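Missing here is one protein chain; the remaining ones are kept as they sit in the complex.
Note that the chains take the letters A and B in the order they are written out, and that residue 1 is the start of every chain.
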Amino acid sequence: MTEEIIQVRNVSKFFKNVKAVDDLSFSVQKGDVYGFLGQNGAGKSTMIRMLLTLVKPTNGSIKIFGNELSAYRIDILKRVGAIIEKPDVYKYLSAYQNLALFAKLSGINPTRSLLMDELKRVGLTGREHDKVKTFSQGMKQRLGIAIALVHEPDIIILDEPTNGLDPQGIADMRNLILHLRHERKKTVLVSSHLLTEIEQVATRILIIDKGKKLVEGEAATLFDPAKTIIAIKTEDNEDTLLKMRESQWGQYVQPGYENSLKLKMHKKLLPSLHQWLVENGVEIISIIPRHSLEDLFLQVTSGKNYVETI
Amino acid sequence: MWKLFNIEVYKIFRRPRTYIAFAAITALIVIIQLGLYVDGDSYVDFLMSGLKDSFDFQGKILNGYLVCYILLQLLLVHVPLLIALVSADMISGEANMGTLRLLITKPVSKTSFMLGKFLAASFYTLLLLIWIAFLALAVSTWLFGTGDLIIQKNAYVVQMSQDDVFWRYAGAFAFAFLAMLAVTALGFFLSVFSENSIGPIVATISIIIFFTIMSTMSIPLFQHIQPYLFTSHMVNWKEFFDEKLDASDNVIKGSIQNVEQLYNSAIVLGVYIVVFVSGAIIIFKRKDILS
Partner (left out) sequence: MKLLFPFLVFIFSLNTVQAQDAATLVSKLKEKLQKVHDYEATGILKTDVAFIKSPAGKIIVYYKNPDKFTLKRQGGISILPKGGMNVNMASMMSFDYLAIDAGEAIVNGVNTRVIKLLPNDEKSELILSTLYIDPVNMLLQKAITTTRSNGTYEMLMSYGKYAAYGLPDKVVFSFNTKDYKIPKGVTLEFNDANKADMEKMKNKKGKVEISYSSYIINKGVPDSIFK
């Protein structure tokens, strides 16, 4: 079993009377690109800020590298790099000066060549000594990436890293995440609204809404058409379930349902299933296949259908 | 923490705003020195107008030591406002720039972070005072020469021999540093509560003005609390410029009239500094960084 590098257990956060995060539990495994999704105000940023010790949890436990975050904060943060929303740096300093400053704060003694290499790696060659106030948003983002990576952290946390970026910037960010995972063997936790981007890079997904977990699972499981989850709601779910178990559809039935029956099958079988249900007198209220992350996201966050963890 | 201190000092002195205070003070001092150089005798006549009916003064009343004293009287009322520009910006400025959230994700303890920032702000205050000392004392004595220092208090006149003055200035500047450190600490404390700098800067200045007014007014209600206001103690650098008399009413050279007052004021200011800085650290450690 792959090592769980981040463990969040029953974490809640109250801001006065508002529950921003509600009894949330999840884990990130070593080498994951962990996609963290939710609507605006779902609690993603609050959760990420708790992982980075910017915000204190009201309840619960957070462990990173097997150690309690509250007790081993400094040791843990030495191995973590982060970009929180748009990276703000000191506009009156140059890119080089900013990178040097943050590198020292990260606990390393950077040489000039190390800093120049990092800036080159993020495509800021030739602009090292320009004041950041002259930079575009994309260039600031790249500087932020350099700052997050300069001390070779084991975990990189990216909170809405594509905000304000043009399509090229977004593509660059995607490629960076893939590079971090495959080439540099980093664990990445990324929150974003750009579901198509997450879909392309994430190995595991967590979707939250109103601070609560809605879905957590392997991306492959969630998106593989052969493993499409069909959620069926009928007038009499129990009767429908009995009928299915006696039919060829019984092999696809997933255990444990609440409001909906769940089948895991190839999505091309959906028309046949539909036909069978009609022929067998099942009064269908809804059949919802999860075609893509966006569909899944919208389904679970906009409606009354809460899909359990797989 | 020293790494943090160095980084913070670096940031302070790379910022153009920092130099506003130095420029403002230089301009103020130079203008006053120029005015006194051109027309100082008239000013001295005005200062001595209450005494010149009865006394003749022979010797150089307008000398560098008197000019320095005049400058300190004026400046040390206004310097707190310039200090607030930096100290009240220490945390709120980071929040405003958006850099605070990045800083706190770095592997530094929040206590060290805060102490490093406060020490850097204190270093700025120290440099400001050294600059004032250089301009007000060194340049004034170069321009106007030295001599005995005659100053007027509310109840009497004090004359100090010129060889008995310099150490008093050293003490006065050291005390003034402590007083300005209290202002630094106040601005630093208020800076924790805001995500923009204007609020804490204005609040710091307002508190100083308000407390100064309370320190000055002879209303019985205020007089009860005056001993506890730091603004009442900030001006006590002046106690270095008063002498004791012996039983025969001879001036005791090298003495200070109210040493106890100086110690008390230093302690009060020290307590304020500790309270403000500790309070800032405690609150910051508990605070959620949402900027």
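Simple rule for what comes next: contacts are C-beta pairs under 8 Å (C-beta built on N, C-alpha and C of every residue); 3 or more make two chains touch, one makes a residue touch a chain.
Not measured: the values here are computed from a predicted model.
J.: Could you tell me which displayed chains border the chain that was left out of the figure?
T.: Taken over the complete structure, the missing chain's partners among displayed chains are B.
J.: Which listed residue (B:N96, B:Q159 or B:N264) would be found touching the missing chain in the intact complex?
T.: Reading the full complex, the residue touching the unseen chain is B:Q159.
J.: Based on the whole complex, identify which of B:I12, B:I32, B:L47 or B:A179 touches the chain you can't see.
T.: B:L47
J.: Please give every residue of subunit B in contact with the chain that is not shown.
T.: 46-47, 49-61, 73, 77, 147-148, 150, 152-162, 164, 215-216, 218, 232, 235, 238, 242-243, 245, 249-251, 253
Quick note on the criterion: only the chains that are shown with their structure count from here on.
J.: Mind checking the centre-to-centre distance between subunit A and subunit B? Centres are C-alpha means, answer in whole Å.
T.: 52
J.: Mind listing the subunit B positions that touch subunit A in their complex?
T.: 3-4, 7, 10-11, 14-16, 97-99, 101-109, 286, 288-290
J.: Name, in rising order, each residue of subunit A that touches subunit B in their complex.
T.: 15, 49, 52-56, 73-78, 80, 82, 84, 86-93, 97, 101-102, 104-107, 147
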